[in-house]
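As you look at this complex, bear in mind that one protein chain is not there, while each of the others sits in place.
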Amino acid sequence: MKTIKRTFAELAQYPSAVLGLVIILIFIAISIYAVIAIPYQKAVDLWRGGEKIWYKTPKMVPPAWVNLFRAEKLPDTFSLNTLDDASLKQSTPSGEGQKISISLDFDYNYDSFPQELSLYFTSTFAKKAPFVSAVWVAPDGRETRLVDYALQSPKQTFRFSQDKKLVTRLFGKLPQEALFAIPKSDPLTPLKGKYQILLQITTFEKDSSVDVEFVQYGQVYGMAGTDHQRRDLSIALLWGMPVALSFGLIAALGTSLASMVIAAFGAWFGGWIDELIQRITEVNLVLPFLPILIMIGTFYDRSIVTILTATILLSIFGGSIKGYRAIFLQVREMPYIEAARAYGAGDARIILRYLLPRIIPLLIPALVTGIPGYVFLEASLAVLGLGDPVLPTWGKIIQDAEFNGALFNGLYYWILEPAALLMITGLAFSMLGFSLDRIFNPRLRGL
Amino acid sequence: MAATAPVSPQEETAAPLLEIKDLHVWFELRRWGFSHAGYVKAVDGVTFNLNYGESIAVVGESGCGKSSLMKTILGINKPTGGLVRFQGRDINHFTRADWHKYRAQVGYVQQDPFGALPPFMNIHQILEEPLIVHGVKDSAERDRRVRKAMEEVRLTPADDFLQKFPHMLSGGQQQRVVIARAIILEPKIIVADEPVSMLDASVRVEILKLLRGLQQSHNLAVIYVTHDLSTVRYFSERVFVMYAGNAVEKAPILGLLRQPLHPYSLALLDATSDPDAKNALTFRELPPGEPPSLVNPPAGCRFHPRCGKMIAGLCDVEKPPEYERTPGHQVSCWLYK
Partner (left out) sequence: MTTQPLLRLEDLTLHFRTGKGVVKAVDGINFDLGYKEAVVVLGESGCGKSSLAKAILRLLPRNVERYSGKVYLEGQELMALSDEEYRKQVRWVRMSMVPQAAMNALNPVLKVGDQVAEPMMVHHNVTRQQALEQAAKMFQHVGVPADFIDRYAFELSGGMRQRVAIAMALVTAPSLILLDEPTSALDVITQANIFNVLKRIKKELEISFILITHDIATSSELADRVAVMYAGQIVEVSDAASFFEEPLHPYSRMLMASVPRLRGETEPEFIIGQPPSLLDLPTGCRFADRCPLRFEKCAQEPPVTEKAGRTVKCWKYV
């Protein structure tokens, strides 16, 4: 306990260690938040959900905060829904049914045009479908008829750009541009101000109702942007954090503890046990690590638990076992070990009480600096297409991005976001680990 | 006598505490890890008895086999040949349980006190270890015995030291902890391997006196291993001089100091300085050369290549037997034929 306290007190003297520790703590906090706020099943469902869940997001757009760095503001994404705000809707009885008038008002202060505009109608009716007519009102009072039709199904979507009549009405121009443009401007420039969509809906049955949602698919979205499946990247960035951290931690901890204990046994007992461990290590060192993992992923299972287990098993008999063994061989000759043998301490006690504690100071920094390696490994595997099939991870974002030519299409955010997180993770653990190394190995202190 | 036969109380008092007969400790040398390449004959035919409460000194230079002899007594090395009997029982026939009991009977004081203490344990943990290993389950009892041992080595008040780590103590204090650990199981024998050679002059005497006091008050038998003859007289009754795996001379300490018989003992005495300004004025007479390799020791007397009194055709051919000149003073040298 005292040692831990002292370690922290010493850590406080290294600014880089403090920074590293703060970053790690923030990451851990975010991880906990992510796991609580988006439970596992929900995260998986969201990530694998497709267009049904992600109908309200634009495709492959950068995060909203890029506008902070741009002179020409890109339009944001938003939606207006009468289900959320009933005051948008005014109904008056008419015959069997009702006349509903809806006014959707919004400001448009951007310097370019949105990706797409859509109206989603949700209606209930038995036989007679409600009739909808919608008008677009620009800030200067110009009105454009959008649509007049009877709804065909309880759920119906009106995509502005796909409605041929509307396109014709706008002289073949893209509706999402023409509707916002200053008339006759060339190139088209948006007219800023208050826009309105006025809807007149007539229902013909007693219990029939209609709700409308308007979605403007902007050119930016949310904190992290979206991918080719309209998915919000922040889900994968958030969830990738606990996955990456726990993969790194478990792999580093499992590997170093296991190799330490195995090395201790080998060094203490010597003889054939040591020989066996040495030979296994040497064979393992020449086995190609990545191809084996790829084979396991391809032919057996790609779940993160399988890959993690395989990673640990393949890394236990790695180079570190030789390093630990060399240290143990030195410690084994220490007089205090001889003393312990002289008063009759058994093999297990000598290994656990006398050999292992000697290496803890070396283990802790090595463990901390080893974590990013495994985090990167997990990401690399995902990039190679061996990521867990269900979990959203950083590596998979990069894989998707690469697959969809993110860099060729200038969608840098798609790769840079997970890459930055990976880099910060590596940096944080390295800064902490190197400082721990100095604290636990006083020989390095003068450096 | 079968080794496992029970020892009657009468025999126990009659038998010496430790009986060593023609002990050989050889280590096999291997080439490429498996093929045989000879033996390091670290101990090659050593015989002596150690009585209850007796203090003997084993004197010799590094590589003379004194450490291997000591480690065999401690049960760390296994004898290659010969006999080691503890209270009449051959240690070669010890069971696991016998060994465990035996280890509580033999305490070990090492040369380098700092290395002898695990740096990651505090003094309390260090002293508790032998008690835990030997099944003292009650922690209050352990604490009592730790404090008692610390009192015996005069590390008082104990509370000032219990929570400290070895590096916070001075060399002398560290060595006291080592001694406390060696006596905490109330052993019959203490093996002290150069216990003061790494300490400062002013502390050496203190530690030797402490060991001497413990030996007398607890009727401990002490085997004091050293290369420094000047400390032996204040500590031991008998002394063995070892050279290249053999005990060349065994004598009461004053007998050796006043009248060394073996030419090697004489050389050792001659090489030892007392503080005296006259030392600077003369060169010391020393035997030429260096101790032989223990893999291929010289035939006959192992000291003959360096001996000024070598008898050609005898010393270099046949190993000298042990001659007893005066009672209790034996020497292995052809000069006393």
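To keep things simple, chains are lettered A and B as they appear, and every chain counts its residues starting from 1.
The definition used in the following text is that a contact is a pair of C-beta atoms (placed from the backbone, for glycine too) under 8 Å apart; a residue touches a chain by one contact, two chains touch by 3 or more.
Note that the structure is predicted; figures quoted are calculated from it, not measured.
Of the listed positions B:D98, B:D143, B:E206 or B:E322, the one in contact with the omitted chain in the full complex is B:E206. Among the residues B:A37, B:A271, B:A299 or B:V317, only B:A271 touches the chain that is left out of the figure. Of the listed positions B:D90, B:D143, B:D228 or B:D316, the one in contact with the omitted chain in the full complex is B:D228. Within the entire complex, the positions of chain B that touch the omitted partner chain are 61-62, 170-172, 200-206, 208-209, 227-231, 233-234, 257, 267-277, 279-280, 283-284, 286-287, 290.
Heads up, the rule we're going with is that only the chains that are shown with their structure count from here on.
Centre-to-centre separation of chain A and chain B, using mean CA positions: 68 Å. The touching residues of chain A, when paired with chain B in their complex, are 334-336, 338-346, 349, 353-354, 357-358, 360. Of all residues in chain B, only 71, 74-76, 99-100, 103-104, 106-108, 110-112, 115-120, 129-130, 133-134, 178, 181, 185, 191 touch chain A in the complex they form.
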